[in-house]
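Questions regarding the structure given below will be posed in turn.
A single protein chain has been omitted; all remaining protein chains appear in their positions.
In this document, chain identifiers A, B, C, D and E correspond to the written order of the chains, with residue numbering beginning at 1 in each.
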Amino acid sequence: MLAVNFLLLSAVLFSIGVYGVLARRNAVMVLMSVELVLNAVVLNLVAFAVINGSVDGQIFALFAIAIAAAEVGVGLAMVLLVYRNRRSIALDELSEMRG
Amino acid sequence: MSGLASGTVLVGVDGINVAKNVGFGIIAAVMIFAALCVVTTRNVVHGALWLVVVLGGVAAQYLLAAAEFVAISQVLVYIGAVMVLFLFGIMLTRAKIGADSDLNNRSWALGIPVALLLLGVLGYVIIDGLRDTVVPDRGPTPTVLLSDGYLGPYLVPFLAISFVLLAAAIGAIVIARKD
Amino acid sequence: MTMLSDRQQLSYIAAQAADARLNVELETEGMTLNIGPQHPATHGTLRIIARLDGEQVVWAEPSCGYMHRGYEKLAEVRTYPQVTTLVNRIDWLGSFANEVPFILAAEQLMEVEAPPRAQWIRTILFELSRIANVSLFLGDLGVQMGAITPVFMAFRDREYVLNLIEGATGGRFHPNFDRIGGLKDDLPAGWVDETRQVMRKLRNFCDEIEDLLFGNEIFQSRMRGIGVIPADVARQYGLSGANLRAAGVDWDLRRDQEIALAYDQVDFKVWTHPDGDCFARCWVRLQETREATKIVDQLLDGLPPGPIMAKVPRIIKVPAGEAWVSTENPLGEMGYYVVSQGDLGPFRVKIRSASFNNISVVPWVLRGVYVPDIITILASLYFILGDIDR
Amino acid sequence: MPSRSSSVVVRLSETPDSGETAVAALPGDGLREAIVDTLRAALGEQLIDSHLIPTTDLWVRVHRDAWLRTAEVLKGAGFDYFCFLSAIDWMPSPWGRGEDDPNEPPPERSTELQWGYTGGETRFQLLARLNDVDRHVAVTIKADLPDDDLVVQSWVSVFAGANWHERETAEMFGIDFAGHPDLRNMYLPGDFEGHPLRKDFPLLARMVKPWPGIVDVEQMPTADDDETAPGPSADESTGDTAS
Amino acid sequence: MPKVPGLIKGLGVTFSTLMRTATKGANTVQYPHEKEAPPLRARGVIALREDNCTACMLCARSCPDWCIYIEGHKQLAPPRRAGGKPRQVNHLDRFDIDYALCMYCGICVEVCPFDALFWSPEYEYSEPRIADLLHDKDKLGEWMETVPAAPELEAGAEKRK
Partner (left out) sequence: MSALLAFEIPYWGQSLLRVLGGIVAVLLPAGTIVYLFLFKMMSFMQSRLGPMEAGPYGSLQLVAEVGKWLQKEDIAPAAADQRIFKMAPIIVLVSTFLLVAVVPFGPQAYFTDFSAGIFYALAVGSVSVIGILVAGWASANKYSLLGGLRAAGQLIAYELPMVLAVVGVVIQAGSMNMQQIVVAQNTGAIFGFEWLGNPFVLSQFVGFLVFMIAVQAELTQPPFDMPIAESELVSGYMTEYSGFRFLMFFIAEFATAGVFALIASVLFLGGWGVPFIWFGWESLSDVAWWMNLAGPAIMLTKMLLLTFLMMWVRFSYPRFREDQLQTFAWKFLIPIALANIILTAILKVVF
């Protein structure tokens, strides 16, 4: 099995995620796109770990997963706060700094 | 998973595992399709469910790469917790049933060239650099190795991550609290 | 024993009110939840419209009338015996108790009094219908709280009481046994002994419910301190029965008014509870059921011999006048204001049913509670739809 | 098992002290007369009439302008338990008991208003009852409302529980309560026309179905009926009588 | 005395009920196979003794919801004693009770001055069609067979009429 397979897959996921982050207006959708990007990276980590035959990549993959969970928790809390105050989670409406 | 990783499977001429490649291809195709749906769907909940498919596919890829523990963690954390959190957030922000017209921002079309450019660069680098590298067919990673890693050389990052998680949990509660 | 202090009660109420106010001020877009008219928790067709913020009730209002049968109007075109069959159907779980105040009001206008034996049997049947009614409440309480078993036990043991009522009156649910001046018939042979046995079973049932439900820590944690109705609010809203006594108001019409029933012949305790919360209401009802079985036992022991019907004309015309008689029904104070103009039927009957007043406090008490507590509070206030809408 | 911090356990075997006070002596006349006196002192001329059945009950009739004041005075005098509030339409029903022969013109009925205790002046009379829980005494309050101005002050500010009773009365009798926060219909649909408890509101159930008792025994069978009359008993009969 | 937690006590109640049902049988009755006998006074269905009915309409008048339909006519009955004058009696043409309307209050049975109506504890007469619940006088007459004798009264009761 070629390593390129894994890496190309992760590149595609990464690009799709980047597109999502750029194109989406809804905050939750942006967060989901960020998850795509993160997963692409973690997939890379695991792939390289297997290629190199060391577990370090897997260990860092687990670190990344844990961090992702934390990031989602905080991110969603912020989205909820924004929603509660503004009745909307459209990001481009959040440009003004006044609360 | 021993069944998938070391079972009696068809073996190609150059030692490349054909069944594994086919499985990879199918899963990868599904994942890419699902990922495209995530960024193009017009309903937030559908998007979240497509993301579940992508994350499940990632877990399956980890299994193919014989990273059993990571795969299970992926299911437990991503599908069991993160996605539930997402759905929770979506439902608390009153997701509508049916198509939502304003999920994209006005300049969404700019994202396509950017993403394609990125894909091109990344693809070129990957194919150029790792064209002939073959993923060796190893058995499943023993969990012991992972735990030794955590409690050995990576103890400090492990603790740091734990604190980050704790801080994130507290922060999330503080942010989302009403009063 | 210990009790919720006044300060605790007041702080609870203040906290509820403050929460509700806060939510209104924030103008959070509430979700409007329609509980009923066909919701399992409303045992009947009561509808509660509740505006929620998350799971908290900002504002709630019951909407009744899905079962309005217009008994006050119907009574105007019926004769006195016919009205008796109508009022059976107001609180259909304790229907004999509905007849008694109406008949007593008519008797008061006619200035006749039922003979002692009739009064005793009336009182026995009155308490039996209380037991039948409240034992079902105790079981239903379990269902509202999510425990399935108590209701079956309640149905099991209520069946004995209903058999007794049917054996004596012929009707399980709608006895129509009371007549102006006495009763339709005397008790059948063997009824007294059977009743004694059933009362033992019912006391056993009360013990079981106490162990199964009231002693349960989960049940207590859901009931205590929830839906506190202080005494002055209870009086203002005209709450009656166990709902009033659970707020610490020691008022029981069985004891506190002179009435042509045999309550002055028996020794019983009026149970009150100082807390005024859901648990207090349910607990008072449990104790009252037990007390009712004891009242029945005492009455059976002293059942006087004699006639069961006073001398009344065959065709009953009630002299002109007005009378108000209310009794301590299973649900609370049930009264009839009967206006007669010397006709075959009443000129106007105002039916003061217990549940109507008891439920009118709901908008007050539901403010600021959580959705599951709506159910607890409604269950503990205990209403019968027919008794609200009449 | 965590329990709510504010809740304290009452052991079930014990009873909260209900106050082992002896049953209060049932009040006699003096008590009720004192109540009338209190009211008279507070309302003066606006207390129109009172009626007292010793050891049983007490009725007072007040002027409708004093309706709210009566409630306040009585609440101050210990009558803080709200029992009910309603109204009476003293007009005799033009429909009788619904037992008229539908084929005949309706019989003549008296249209004279006949008031009950404490008398009356107008067709509609308000009716309310307040209890004194501690002294075990109650009073029924009445007030006349002129037909052309069915408005009275609401009791909601004094007794919150009057809210629903006033809504019901407004719906059933068409009486307006000034100062009531929300005088919607309780039972009937919002667009319902008429006020069901007024005597001139027909009870449709009795209107649409003729009274079965109207089929008169005296209605004589014809020869056709005799032929179609079923049952063996027809054979035993010696013949129809024509009377 | 250490208090048994309510949680455990509750389990005990359900378990003892389980054992009681298993050993002593259930409290329920398997209806179509076994039936509980209703009490003698149970108001199941109204039976009509047609011979006693004089079509006096008293029951129909006293019925609160007008579910009794009576039609009759006068006819001459044979004299009681030979040679006497023929009597004039009311003959009953129709006596229907609409059980779809009936409230089972029993006023009609009570007011009947000629003992023509009786309560029977029979209860199995439900019908798929509501119109079939209108029992005519033949059907009401059939119920007479199921009417039990009035039960003995409890000690201390005064015999009425």
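The rule is short, and it goes like this: contacts are C-beta pairs under 8 Å (C-beta built on N, C-alpha and C of every residue); 3 or more make two chains touch, one makes a residue touch a chain.
Just so you know, these numbers come straight off a predicted model, no measurement behind them.
**Q** Where the complex has a chain not shown, which of C:77, C:183, C:212 or C:247 is the residue touching it?
**A** For the chain that is not drawn, the touching residue is C:212.
**Q** Out of B:25, B:80 or B:136, which touches the unshown chain?
**A** Only one of B:25, B:80 or B:136 touches the chain omitted from view, namely B:80.
**Q** Out of B:72, B:134 or B:165, which touches the unshown chain?
**A** The single option touching the absent chain is B:72.
**Q** Tell me which stretches of chain C touch the chain missing from the display.
**A** 31, 33-34, 39-41, 55, 142-149, 152-153, 156, 212-213, 216, 218-219, 221-222, 370-375, 379
**Q** Touching the hidden chain in the full complex, which residues of chain B are there? Just list them.
**A** The list for chain B reads 1-3, 7-8, 43, 45-46, 49, 52, 68-69, 72-73, 75-76, 79-81, 83-84, 87-88, 91-92, 95, 97-98, 140, 142-143.
**Q** List every residue of chain E that touches the chain not included in the displayed model.
**A** Against the left-out chain, chain E lists 7, 10-11, 13-15, 17-18, 20-22, 26-28, 30.
One rule holds for everything that comes next: only the chains that are shown with their structure count from here on.
**Q** Just tell me the minimum hop count from chain C to chain D, counting one hop per pair of touching chains.
**A** Steps on the shortest route: 1.
**Q** Can you figure out the chain closest to the middle, judged by Cα centres?
**A** Closest chain centre to the overall C-alpha centroid: C.
**Q** From the centre of chain A, which other chain's Cα mean sits the farthest off?
**A** E
**Q** Need the CA-centroid distance for the pair chain A / chain B, whole Å please.
**A** Distance between chain centres: 9 Å.
**Q** Quick one: chain A and chain E, Cα centre-to-centre, how many Å?
**A** Chain A and chain E have C-alpha centres separated by 76 Å.
**Q** Using the average of all C-alpha atoms in each chain as its centre, how far is it in Å between chain D and chain E?
**A** Here chain D and chain E have centroids separated by 34 Å.
**Q** Which residues of chain A are in contact with two or more other chains?
**A** In chain A, 84 touch at least two other chains.
**Q** Using the touch rule from the top of the page, what residues of chain E touch 2 or more other chains?
**A** Residues 7 of chain E each touch two or more of the other chains.
**Q** Can you list the chain B residues touching chain A in their complex?
**A** 16-17, 20-21, 24, 28, 31-32, 35-36, 38-39, 44, 47-48, 51, 54-55, 58, 61-62, 64-67, 69-70, 73-74, 77-78, 81-82, 85-86, 88-90, 92-93, 100, 102-106, 108-112, 114-116, 118-119, 122-123, 126-127, 130-138, 141, 145-146, 149-150, 154, 157-158, 161, 164-165, 167-169, 171-173, 175-176, 178
**Q** Across the complex, what residues on chain D touch chain C?
**A** Residue positions touching the partner: 1-4, 6-12, 14-16, 18-19, 21, 23-24, 26, 55-57, 59, 80-84, 86, 88-89, 93, 95-98, 114, 116-117, 127, 129, 133, 136, 138, 140, 159-161, 163-165, 172, 185-188, 196-197, 199, 201, 203, 205-206.
**Q** Could you pull out which chain C residues touch chain E in their complex?
**A** Residues 78-79, 81-82, 84-86, 88, 117, 149, 153, 156, 159, 163, 166-172, 174, 176, 184-192, 208, 211-220, 303-309.
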